[in-house]
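All protein chains of the complex are present and in place, except for one that has been dropped.
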Amino acid sequence: MSEAVSTKTGSGARLGIYRMMLEARRFEDRAHQLFMEGLVRGTSHLATGQEAVAAGYAAAMQPDDLTFCTYRGHHHTLLRGTPAGKLMAELLGRADGVCGGKGGSMHLTWVPAGAMGSYAIVGAHLPIAVGAAWAAQERGSGQVAVCFFGDGTTNIGAFHEALNLAVVWNLPIVFVCENNLYMEYTPIGSVTAVERPAADRAAAYGLEDIQVDGNDPDVMYEVALTTLAKARDGGGPSLVEAVTYRHAGHSKADPATYRPPEEVEQWLKRDPIPMYRRRLSESGTTEEELLQVEQKVESSIEAAVEEAKASPDPSVASTWTEVWADGGFRWRN
Amino acid sequence: MSEAVSTKTGSGARLGIYRMMLEARRFEDRAHQLFMEGLVRGTSHLATGQEAVAAGYAAAMQPDDLTFCTYRGHHHTLLRGTPAGKLMAELLGRADGVCGGKGGSMHLTWVPAGAMGSYAIVGAHLPIAVGAAWAAQERGSGQVAVCFFGDGTTNIGAFHEALNLAVVWNLPIVFVCENNLYMEYTPIGSVTAVERPAADRAAAYGLEDIQVDGNDPDVMYEVALTTLAKARDGGGPSLVEAVTYRHAGHSKADPATYRPPEEVEQWLKRDPIPMYRRRLSESGTTEEELLQVEQKVESSIEAAVEEAKASPDPSVASTWTEVWADGGFRWRN
Amino acid sequence: MAELITYREAVAKALAQEMSRDETVYLIGEDVAAAGGVFKTTPGLLEQFGPKRVRDTPISEEAIVGAAMGAAMNGLRPVAEIMFSDFLATCWDLVANQIAKTRYMTDGQVALPLVIRTANGAGVRFGAQHSQSLENWAMSVPGLKVVAPSNPRDVIELMAASIRDPDPVIFFEHKGLFADRGEIPEGELVGDLGKAAVVRSGTDVTLLALAAMVPRSLEAAEKLSAHGVEAGVVDLRCLVPLDTQTILAEASATGRVYTVEENPRLCGWGAEIVSIIVEEAFYDLDAPIVRITTEHIPLPSSDPLEDAALPSADRIIETVLRSLD
Partner (left out) sequence: MAELITYREAVAKALAQEMSRDETVYLIGEDVAAAGGVFKTTPGLLEQFGPKRVRDTPISEEAIVGAAMGAAMNGLRPVAEIMFSDFLATCWDLVANQIAKTRYMTDGQVALPLVIRTANGAGVRFGAQHSQSLENWAMSVPGLKVVAPSNPRDVIELMAASIRDPDPVIFFEHKGLFADRGEIPEGELVGDLGKAAVVRSGTDVTLLALAAMVPRSLEAAEKLSAHGVEAGVVDLRCLVPLDTQTILAEASATGRVYTVEENPRLCGWGAEIVSIIVEEAFYDLDAPIVRITTEHIPLPSSDPLEDAALPSADRIIETVLRSLD
């Protein structure tokens, strides 16, 4: 695993990345609290601890690039530029939610930001992202599709089919496996034939073996720049395994007692946010600059929470809209 | 690709393997003729040219080992010991067919011989074979499951899921990819991310890279012995890519005009049957012995054809039997 | 002595009962072993039966269900969990094309005594891809038996019957019922597949319901009583085999039938049963049979929308009363 600290990331980009990670973290923390208050219903899967992956890529992507992610996708959706208030409102099932309350925490889409959906059935979005990349290639749009998924996802058939087709068609797509060591409660090592669930499979698709430190935002930013450029320049797909860790349980229902305390402790020490703050500090960002960013994030997410809370319930009538392109649900003449 | 001629195969085994290949070939030739006469209905997929793979494995397998194969499975089913007459009768849709006419050419099963089915939907039988191997392991039965499939099958998701699970559970199973260079009409190279569709994927499951000459029965027999022994001794799965060629089209409807004539010609020169006959001759088998085997095969398959032709149509009433274990089809009380 | 247990506890109890009885019964699925299941329906089984008989799998639904099929061909009686019934779609070829058809295609050579258990249904705000009621998918495929219990006792009795059945059974556990409690008697419990239960008798109208729609129909029936309408409620329990005897008897008795279906409108189990009643008891009908279903829409996640989408007791009451006007 590459442990090298990037020197490419300029200080402006770095502060932006720091801000992004904070935004994602703060969003998740607030989502968690709102869940505890009974305001987020259904389920929710937090990405706390995994912010560096999302920030590194989001910072490197072009505005019209396309993100496909999973139910653990608040961070990706937010960092592509989805309005935080509308995102939080969706978690709360409100009218102003990005999907009008129809989607919920697991199904966030905001097309204007290129956030093409969080997909809640493991594996399904890999072939879908392949399709988006195919359209980009055919239309010559210059877009790259970036598809995020977990370590557990590498064992489902759709992973295999998507990777193969993407390579055969040489599509502008980057597959990013966020290896957080667990599927839901089961350690990935106990159900996977190889040690590195994504990287050890790259060769099966003729791809380079890339495993990186998913808790290092500079490393993530750098691999994002490289893989995006490769895709955009006609060099085809990449498969990146970013090793990271989720701080909390799989979903809101999970106390995550199955994880050895030392493991958790060790990874909490590698929390990307304080690590990165230290790095920024050490490389010249002033405490004032950092505090300013932090306050800004704090208040912007707070505003988002307020906006979400203030949003009304969706109208019951909207239950029956948007099944079809005509806006309705009629299946008969 | 290993080109070494085995020295392990004893001359008795060799004559047996020769006989098996002849049986398979003769069976396919007659099936083809019967199709031309309008007696084989539906479709049929001949394995002409691929006999060495089936013979090598069938010769090496124990009687209670289990074979799972595809619609291109006459050869595998026959060589495990399924009565040829009952097999041919199934192709003709007759009452005495192995499946009473319900299965047809693509769906041949003969449990008494361990021929656990030819599966006509690509990929499906790989996880099923995994399950049979799992039961063998749990019951301590000592059986090995051998699962045959084509090159095209390596690109479907079920392949990936089956390989991974088999390795994680360390099951007694051998996956044999009969790489005949084509899926239906499409060259495998044009739709696959790697050059060797199975062998180049072995590492993705922590398996050894094994590609062998699928037209050399000695090589096949040897790799069969090795992989079966490994599985039986608790050494877990193997993935074998046997490179071979089908002499005719994909199915009875296919004149196979998409294949370069030189390619066909070159492979016809490598027809495993005359090659093997020569090798047997050169290593001491007498012409008389060979002719005797050939005549025996000829007459046994002819007898099978007669038996099949003599078999009546299934009774119409059998249309409604064996949906359920009670023998019937009633879904209501 | 009778015991009060939850629907989710009943699942574990049923599995333990059958795994104790028959050592060829195995349980596999994602997070079923160490974690005791994501719905906590299988806790304690790993400890009781060990890591071979209760086993975690990768996220590989085709491999899970395929493994169950292959194992059933070779001497085991596997129970495979597909975590949410929606995920049956990811292994539908194995379920609908292989498992369902293999006995027939082999003319009876291959028996497949296996159970696929899966969490089905809505009401927990999980949205369109984790809330579907898919009993009709299974019902439409010849060769699959289909069970969907509405209470803890039925969970045990029908699970035991399913595991002992020589044919493949798709066993739908309802997510919205997991916390419901019910009484169960002591000792081994085994039921029969293919028997509906008249859980409330009523002379005016008949409500045909399944799984979570059973308590909802009972609630509606109680309230209808106050409106002077005595509604019978039939818990179908099994869709295949289907207890057409009970259905037809109840339908003929009242002449006014309603299905209460959680599934979207088109081609639900209700459509099938309506068609059977119409063909076989037409002249006993006093009025059109009315299907009370979710509209033909995917399910929304937000509370008020999900509540509006599913058949409610109020909607049942209104529909019945309006039709009696």
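As written, the chain order gives the labels A, B and C, with residue 1 at the start of each chain.
Here is the rule we go by: a residue touches a chain if its C-beta (ideal position, glycine included) is under 8 Å from a C-beta of that chain, and two chains touch if they have at least 3 such contacts.
Everything numeric in this text was worked out from a predicted model, so none of it was measured.
A.B. asks: With touch as defined up top, name the shown chains that contact the chain not shown.
C.D. replies: The chain that is not shown is in contact with A, B, C.
A.B. asks: Thinking of the whole complex, not just what is shown, which of C:D204, C:E230 or C:E280 touches the missing chain?
C.D. replies: Residue touching the absent chain, from the options given: C:E280.
A.B. asks: Which candidate, C:K40, C:K101 or C:K223, sits in contact with the chain we can't see?
C.D. replies: C:K101
A.B. asks: If I consider the whole complex, including the chain that's not displayed, which of A:F35, A:Y119, A:Y185 or A:Y221 touches that chain?
C.D. replies: Answering carefully, the residue with contact to the hidden chain is A:Y119.
A.B. asks: Applying the definition given at the start, please give the residues of chain A touching the unseen chain.
C.D. replies: Contact residues on chain A toward the absent chain are 66, 98-100, 102-103, 107, 109-111, 116-117, 119, 121, 124, 126-136, 138-139, 141, 143, 145, 157-158, 161-162, 164-165, 168, 318, 321-325, 327, 329-333.
A.B. asks: Tell me, which residues in chain B touch the chain that this view leaves out?
C.D. replies: These residues touch the chain not displayed: 41-43, 93-94, 97, 100-107, 120-124, 152-153, 155-158, 183-186, 190-192, 253, 258, 313-314, 316, 318-320, 323, 329, 331.
A.B. asks: List the chain C residues touching the unshown chain?
C.D. replies: Residues 86-87, 89-90, 92-93, 95-97, 100-101, 104-105, 127-129, 136-137, 139-143, 240, 263-272, 274-275, 278-280, 282, 285, 287-291, 296-298, 300 of chain C touch the chain absent from view.
To be clear about the criterion, only the chains that are shown with their structure count from here on.
A.B. asks: Considering only mean CA positions as chain centres, point out the chain farthest from chain B.
C.D. replies: A
A.B. asks: Counting only Cα atoms for the centres, state how far chain A is from chain B in Å.
C.D. replies: Each chain reduced to its C-alpha mean, chain A and chain B end up 45 Å apart.
A.B. asks: CA centre of chain A versus CA centre of chain C: separation in Å?
C.D. replies: Distance between chain centres, rounded to whole Å: 36 Å.
A.B. asks: Can you compute the centre-to-centre distance for chain B and chain C, using the mean CA position of each chain? Integer Å is fine.
C.D. replies: The separation of the two C-alpha centroids amounts to 40 Å.
A.B. asks: Multi-chain contacts only, two chains or more: what residues does chain A have there?
C.D. replies: Residue numbers touching two or more other chains: 155-158, 190-192.
A.B. asks: Show the residues in chain C shared as contacts by 2 or more other chains, in ascending order.
C.D. replies: In chain C, the residues touching two or more other chains are 57-58, 60-62.
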